[in-house]
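A protein chain is absent from this complex, but the other protein chains hold their places.
Each chain gets a letter, A, B and C, in the order it is written, and its residues are counted from 1.
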Amino acid sequence: MPELCLGRVADNKKLTETVRALTVEAEAIARRAAPGQFVHIRCGAENLLRRPISICDVSGGAVTLVVEARGAGTDWLARREPEDVLDILGPLGNGFDTGGRRILLVGGGIGVPPLLYAAKKAAGVKRAILGFQTEHRILLEEEFKNACDEVFITTDDGSAGEQGHVTAPLKRLLDRGAADAVLACGPRPMLRAVYELASQYGVPCQVSMEERMGCGIGACLVCACQTRENGQLHMRHVCKDGPVFRGEAVVW
Amino acid sequence: MPELCLGRVADNKKLTETVRALTVEAEAIARRAAPGQFVHIRCGAENLLRRPISICDVSGGAVTLVVEARGAGTDWLARREPEDVLDILGPLGNGFDTGGRRILLVGGGIGVPPLLYAAKKAAGVKRAILGFQTEHRILLEEEFKNACDEVFITTDDGSAGEQGHVTAPLKRLLDRGAADAVLACGPRPMLRAVYELASQYGVPCQVSMEERMGCGIGACLVCACQTRENGQLHMRHVCKDGPVFRGEAVVW
Amino acid sequence: MVAPQLNVNFAGVRFKTPVVAASGTFGFGREYGELFDLSRLGGICVKGLTVKERHGNPPPRIAETPMGILNSVGLQNPGADVFIEKELPFLRRYDTTIIANISGNTVEEYCELAEKLSEARVDMLEVNISCPNVKAGGLAFGTTAKSAALVTEAVKKHSSVPVMVKLSPNVTDITEIARAAEGAGADALSLINTLLGMRIDIETRRPVLKNNTGGLSGPAIFPVALRMVWQVSAAVKIPIMGMGGISKAEDAVEMLLAGASLVCVGTALFSDPLAALRITEGIGAYLERKRLDSVSQLTGKVQPYQL
Partner (left out) sequence: MVAPQLNVNFAGVRFKTPVVAASGTFGFGREYGELFDLSRLGGICVKGLTVKERHGNPPPRIAETPMGILNSVGLQNPGADVFIEKELPFLRRYDTTIIANISGNTVEEYCELAEKLSEARVDMLEVNISCPNVKAGGLAFGTTAKSAALVTEAVKKHSSVPVMVKLSPNVTDITEIARAAEGAGADALSLINTLLGMRIDIETRRPVLKNNTGGLSGPAIFPVALRMVWQVSAAVKIPIMGMGGISKAEDAVEMLLAGASLVCVGTALFSDPLAALRITEGIGAYLERKRLDSVSQLTGKVQPYQL
């Protein structure tokens, strides 16, 4: 059951040149939020459509949202200041299943934040592979180190952690048989590569998909994602059936 | 020659519940401004059209604009704060001819402010009749008292000054033969009544007209005002040929 | 003063309020039903129904434009049978008027849909001859007076509930199509559907929508919608449900004054899920302020200038 809240911004912290962590007091949303769910936020009168932003963390009656300023809407959002009030709809969608003995979180870029709350909520052994373009784009490293048993960082340019993509450490961990479940969030090509690798090892993989949204609640059918379930093709919706799908259900 | 300026707001003073006096530093405009001219101001990205606002006063490199918050644009404008920067085009239009031995300024409501600079610039004996709905809507009384030899206030409800319209004191002054020129600004019905009265006494009357504007400089032809000059009908434009017209030229 | 009457008798069908959810923006009501009580709506136009299930167009299906959006959903829906079995009973729990929006590839399909849905006792049919996002049917039927009349006449024969025809704005003369639908027996008209539009991503040089083009809705189209409702209301005698960019009570009042008896709210729900309720309240407040006792007193009351 989503709620429509007016949430007070309590904090806006700069994480990188373009990424901000906003803490927003929205009790009704915080109370129900599950890892992998998102909120749909009004970004000023100029932007007709709300913007979907994942819930990165929950503490007390507040949610943390990590926002990368890319276009008009996220730019607006990233500039909100303490005491500003945000019009938020959430929590929305189906999040991650954090069950399993040994969980492996795989995130890329702005896909990293949604995994933090999953890491915190999961019970078993938790490992995270976090991929970024370059050192100064790294997000939430400390937070993941606190929440997980092991954290691997990769950068495209090798400026920090291991050079290359998340798939290299992923393969090593899968080779070691170190994961019962993979939870992934990031750009679509990464998700696909992660899912395909995991499936080669027979490890179930959940992926958090992105699609452009209208209503955010499942009514307008714009955020389509094709799936194959029990041999049948379906048109699912990222906002309601997702954003998290089983990797094998997605028609890549 | 109009200038396109980025003017810094130096002050925003509340005059009445809905009216604000903005002081804006815009040297290039201030230097050239004549009484009765106006500026065309961008009011945020949401409002496609600029809003025309008269120059109420000029001091040093700053202009004073008195703005009544009525709709989306003036509302935005009235909320500007010191250090905000405004995108202003001006000075625009043909202002008042302030020549003449005894000048009578007649203003109604938000039509009062543009007359202040005229009062200051005029050389002769200056009188002003200022009409408002009610006491707490009175604007710039002190300023006019400082700039004029005599000031008459009327209010519709009699809560201050003389009860009734500006035409009553106007008639008395005209009866006394106390004016060589009438300069009027206010709602159209008032302008018409003032012009007609003045013309009965053979006193030339200049009126400042309002019309919805596009470009503000005379190119788009939307701000039409029909005139009759030397027996010929013309379509003039408030932004360029006006806003001040000779009363007898206007096709009322 | 008594509170003004908001209910409307529209082609013989009662609407509690003049504010209806627009087809395709509201699904079958389940999702918005979690945010507010659907009984507070005048009516619901359900997502466009076809005979068979449709998966719609590939994503992206939406793009933002200045004060508008483009969509290219392409009539995704589970088919009329599934609607009747699974969705209609849910909607029936609410005290609101249910309008089935139907689209066919052929006249026969329109008839089949009309028959099924009127037998299932929806309150009204909205015949969509104006969807810009499907190849066959849809818009094609809505762009000539002849085909509009053909569909209308056929649907009327197969419907036991009042029939409203939904017009496309993508035409040279909407009054011609409106008169054709009226002449063929339509009980009411709804307008406008979306204007065909496009956006291009200048980095990829690809259209933003996977369908290349999409339907433009939202405040951007309001002036066009208002003009068309005004023109059509002068051309026909049957009542009009006006829509296109209504996002606040003032817009709804303009639409009613232009000649609409009901208004639909669609895209505005995406920014504000409670938009329809706020608009309803605002219309009530306007009526009170103007000391009018019924919303019907607004319909068509604009006083145009004589040219």
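Just so we're on the same page, a residue touches a chain if its C-beta (ideal position, glycine included) is under 8 Å from a C-beta of that chain, and two chains touch if they have at least 3 such contacts.
For clarity, every value in this text was computed on a predicted model and none was experimentally measured.
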Can you list the shown chains that the hidden chain touches? B, C
Touching the absent chain when the full complex is considered, from C:V82, C:L150 or C:V302: C:V302
Touch with the missing chain holds, among C:L125, C:L195 or C:V295, for C:L195
Among C:L49, C:L70, C:I102 or C:L269, which residue is in touch with the absent chain? C:L70
Could you please point out the chain B residues that touch the chain left off the display? 1-2, 4, 42, 47-50, 87, 89, 211-226, 233-235, 240
The missing chain sits against chain C at residues 63, 65-68, 70, 135, 143, 170-173, 195-200, 202, 205-207, 210-213, 216, 218-224, 226-227, 230, 245, 250, 253-254, 257-258, 286, 301-305, 307
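As a working rule, only the chains that are shown with their structure count from here on.
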Distance-to-centre winner among chains (Cα means, whole assembly as reference): C
Could you find the chain whose CA centre sits the greatest distance from that of chain B? A
Rounded to a whole Å, what is the gap between the Cα centroids of chain A and chain B? 57
Rounded Å distance, chain B centre to chain C centre (Cα mean): 47
Quick check on chain B: which residues sit in contact with 2+ other chains? none
Touching two or more other chains in chain C are residues none
